[in-house]
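Note that one protein chain is taken out, while the other chains of the complex remain in position.
Lettered A, B, C, D and E in written order, each chain numbered from 1.
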Amino acid sequence: MLLHLSTWPEIEAALARSNAIVVPIGSNEQHGPTGLLGTDWLCPEIIAHEAQKGADLLVAPTFNIGMAQHHLGFPGTISLRPSTFIAAIGDWCRSLALHGFTRIYFLNGHGGNVATIEAAFSELYAEASFAKRPRGFSLKLRNWWDLPGVNALANRQFPTGHGSHATPSEIAVTQWAYPDAIKRADYAPPIAPTGPIREAADFRARYPDGRMGSDPAQATPEKGGELVKLAAEGLVKEVAAFAAEVSPAG
Amino acid sequence: MLLHLSTWPEIEAALARSNAIVVPIGSNEQHGPTGLLGTDWLCPEIIAHEAQKGADLLVAPTFNIGMAQHHLGFPGTISLRPSTFIAAIGDWCRSLALHGFTRIYFLNGHGGNVATIEAAFSELYAEASFAKRPRGFSLKLRNWWDLPGVNALANRQFPTGHGSHATPSEIAVTQWAYPDAIKRADYAPPIAPTGPIREAADFRARYPDGRMGSDPAQATPEKGGELVKLAAEGLVKEVAAFAAEVSPAG
Amino acid sequence: MLLHLSTWPEIEAALARSNAIVVPIGSNEQHGPTGLLGTDWLCPEIIAHEAQKGADLLVAPTFNIGMAQHHLGFPGTISLRPSTFIAAIGDWCRSLALHGFTRIYFLNGHGGNVATIEAAFSELYAEASFAKRPRGFSLKLRNWWDLPGVNALANRQFPTGHGSHATPSEIAVTQWAYPDAIKRADYAPPIAPTGPIREAADFRARYPDGRMGSDPAQATPEKGGELVKLAAEGLVKEVAAFAAEVSPAG
Amino acid sequence: MLLHLSTWPEIEAALARSNAIVVPIGSNEQHGPTGLLGTDWLCPEIIAHEAQKGADLLVAPTFNIGMAQHHLGFPGTISLRPSTFIAAIGDWCRSLALHGFTRIYFLNGHGGNVATIEAAFSELYAEASFAKRPRGFSLKLRNWWDLPGVNALANRQFPTGHGSHATPSEIAVTQWAYPDAIKRADYAPPIAPTGPIREAADFRARYPDGRMGSDPAQATPEKGGELVKLAAEGLVKEVAAFAAEVSPAG
Amino acid sequence: MLLHLSTWPEIEAALARSNAIVVPIGSNEQHGPTGLLGTDWLCPEIIAHEAQKGADLLVAPTFNIGMAQHHLGFPGTISLRPSTFIAAIGDWCRSLALHGFTRIYFLNGHGGNVATIEAAFSELYAEASFAKRPRGFSLKLRNWWDLPGVNALANRQFPTGHGSHATPSEIAVTQWAYPDAIKRADYAPPIAPTGPIREAADFRARYPDGRMGSDPAQATPEKGGELVKLAAEGLVKEVAAFAAEVSPAG
Partner (left out) sequence: MLLHLSTWPEIEAALARSNAIVVPIGSNEQHGPTGLLGTDWLCPEIIAHEAQKGADLLVAPTFNIGMAQHHLGFPGTISLRPSTFIAAIGDWCRSLALHGFTRIYFLNGHGGNVATIEAAFSELYAEASFAKRPRGFSLKLRNWWDLPGVNALANRQFPTGHGSHATPSEIAVTQWAYPDAIKRADYAPPIAPTGPIREAADFRARYPDGRMGSDPAQATPEKGGELVKLAAEGLVKEVAAFAAEVSPAG
């Protein structure tokens, strides 16, 4: 069930069945010569939308701009500063909590988001801690590739050249969902270099075409479909378990 | 051309043709008993995506959460506070400007966004004004219903009961694009009351089912299609004119 | 009754009679070759002070610095950034609300303030909406020229060359109140150009002497007096109606 | 010369003569049973306006709302939080500095403002320090009662019962300027108690009628006039010396 | 009793005895050719740690970075901006108050901190004032040199050349506590110049070796020991009196 294609009475009814909601969250940033700029928000959106087709799972609109300051040297990247990102995640969660969503599950598509999302969670929890009261809702962050079995499948699909940015697995996922938007390029070198992540100028100097450690040429729509299927199954189970959790503080 | 389905080299190439970009912006909020929660971000997205099919127009990802504090009394609404909204619009524009987008056009789908978006523009301009330098980019806000001829068409389509929230015109647009998500309900009264907008508690007390002055039962997918067609044509022309503008300050 | 010339027991007594207060709000910014820098805060102050002479109307101190970033290219302009403006309006309203003022009416003298003041209202309402409680007070913004009949009078007085900045009507109002501060200059061209408003550098390049579309030479103290009289009468009636409003949320 | 009654070309001309400007700054807060709510911003305004009559001294609009959180328990008090106050002072100074004002002199009328104004100065200086560059302007804060000879005169005028809030000296200054707004009351006790300043609830419990250590019954317009005359003379001299200061960092 | 060398059950027990806590607060900044960069946080720490050896006094960890923007021109200085400092002091106090500390006493070692700490106190009090409730805790700031008798002793020890930064008294205190870190240098001139404090570039130009008005060559560990002894005694008495204070607002 997609929240944005529902009415408020439908959401009211859904809340009577479950207090959990999934928020696909990612980033809009360069993904090398052939990866789509939307890759990191499209992947969790694709997986979550697929998952809700076969389960009573409520999916919020996609949080499509994240923390991608290091990619700003490449055209098309849009980034929030961490402080802005924290504020925005806060307002999303506060809004959802008002309606009775007590389990808010972020399905993330961008490694660079993780620290700031966790900091945003702490900022939200701290409001309750400083007020000496229970928060009333729980937050969970999961990268889609960390869903049960997904990393293992990607390692089998791409034993070398998976890398950490513009990876063949994420590109495969978007190829499966957007076959008309598959791009081709010659990669030089075939496997991109690796190293640390700092500001945008340093990043572009280290990683001239935007990839980090990856060989995206291995991506195929079929492999993407396998990843989506497995991730969607894992998501449904994880959210069900999360929804069933009991907080000792009420 | 959709930015999120493009690669960074494709955006680099697009920038060589035009310095303008369209950002669909809206809100995710209750739209009465039958309106989709996503109505206000879906409408500008639908129109902008339609427009780019027949023109060399670059469309950014949709800014889908806006200023909807007054709707927070209804399940499913997600809102940013104005201060968060200003910060986030700021980071979007600063990101786009880095790449050379000097004409950033926001196609808006939510009346409640207008004041804060304008304030965000002033915040961005003020950075340059306080630094005694040209800003280097221009910002434009347009509600889709204010595109040439669109309001007039809506008035012809819905001479009574158009209202100002959960209007038949915006619901018609989403019906055209999402025919599988058309909802039905009995409206009582047929035309909703009107009045001022304040905080969420006051809003829900004044407008019990969420509508303001509207009779959404008049919406049809066909009328929506007419509106989209006209709006998309207007958008292409307006953006072209905006891109061609010359700023005397450089 | 002027709040700043009253004692706290007098305000306590006034609150027993009415829960409404008028805050003149404007901007301190260039107004062309002959307009006073204070024009935009002087006009609402003049009108509100005049109005309280003949009615039981409480007038707060004048909020004299607003959002005028675009005028910063001209000496004497003082501006708040929108984010600062929102914070300050917030603290004013929170202070007044503590005392029981439940109807806070801003009489505005600067078009460039409107968006940010509305955003500030939303920021204040959002505090209540996110806390799931009634706000307890209502806010209203009115430009003095939008008081009943005032624009129509100005159009009769100045059928051409009224423009939108450094207008003959606002200059006439200050001439009526400060006859010793009437300035003269040759205007070239007689009617200033019009166009968009962006950052200060762009503004000064477009509007070299600061005027927008106006011919201030038409202003006279007499015309100003007529405007003040009409506006003051309208203000008294509007505030009375606002004070009498009933909020359904308590 | 009053900035708000001047035009921008007049300010441009004034800047050719002097780079200094005086900003009257105060607070709008309860001043006991008979003191005007505006006392703390009226006093520096009265003195600065008097001073500019006989000297080439440029006076900015009055910054009329300051840091008065402890007085919020009394009707009519309007306060900024320190963080808001710092932001607003910052924007005033940044605006003035853009025009070439390199000596900004705040004439203060409220003891409770001092710490926050000094913090605001440091915030402004820190911008330059963190950017490793000269600030380009100097800031000075002076309480009007600390101008040469003024405290000594007040001590002679009011050897007992001067106190620290709603003092006879500040009330005398407003009586001199606003003789029509002189209020009378019986004070019990004649001299109010003294003690620490904390939050508003604590303040009102300690100081039931708002006074701290003072006996305002001793105020007369004549004494006020003497204070204004002496303060105005001191102000002119101090600003001249400040304007003549040379900064070694340029 | 040092909080950081205690366990939470020990602090729970301490709270049953006293609701007061001492926070040593200072700055890490240049102190001339021979003064330690830590001088301003070491001095209050040394005194507070000495004091708790002979009394039931609870001492918090040292707040070691303060407002030292003017010293940023000298290597080793670390400064918070005032706005950051206010936020951090706020979170310290809110944390301590949660546990029941209702008397929080800051023993300060840096004159440049005073305004911002006072502003931080007002920011904290304002939270309660704007919420119309008692704050529940009281805050006190004391510079260690203002403890009873300390300034007088320093004046006897150093009748000339005490100055206001890198003073012989503060350097003597660190010499007593850190005899292995005593540094020597030739001072030219023996007594440093005096003047105003502005941004870092201005400061370094005025005070080339970092001292203000002082001759640190007079410092000895013995004199430092005398100062510590007297200050520690005063501290114990002051905190006891502060703990015993009764707030009329509860």
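Just so we're on the same page, a residue touches a chain if its C-beta (ideal position, glycine included) is under 8 Å from a C-beta of that chain, and two chains touch if they have at least 3 such contacts.
In this text, all values refer to a predicted model and were calculated from it rather than measured experimentally.
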item	value
Touching residue (missing chain; options A:G73, A:G109, A:G210 or A:G224)	A:G73
Among A:A128, A:L153 or A:A243, residue touching the chain not depicted	A:A128
Sites on chain B contacted by the missing partner chain, in the whole complex	91, 94-95, 98
Positions on chain A contacted by the hidden chain, ascending	67, 69-70, 72-73, 79, 81-83, 86, 112, 114-116, 118-120, 122-123, 125-126, 128-130, 132-135, 138-139, 196, 198-202, 204-206, 247-249
Residues of chain E in contact with the chain not shown	3-12, 15, 28, 30-38, 41-42, 60-65, 72, 74-81, 83-84, 87-88, 90-92, 95-96, 98-100, 178, 181, 183, 185, 210
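The rule we apply is simple: only the chains that are shown with their structure count from here on.
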item	value
Chain C and chain D, separation of their C-alpha mean positions in angstrom	25
Intercentroid distance (Cα basis), chain E paired with chain D, Å	29
Residues of chain E whose C-beta touches two or more other chains	130, 132
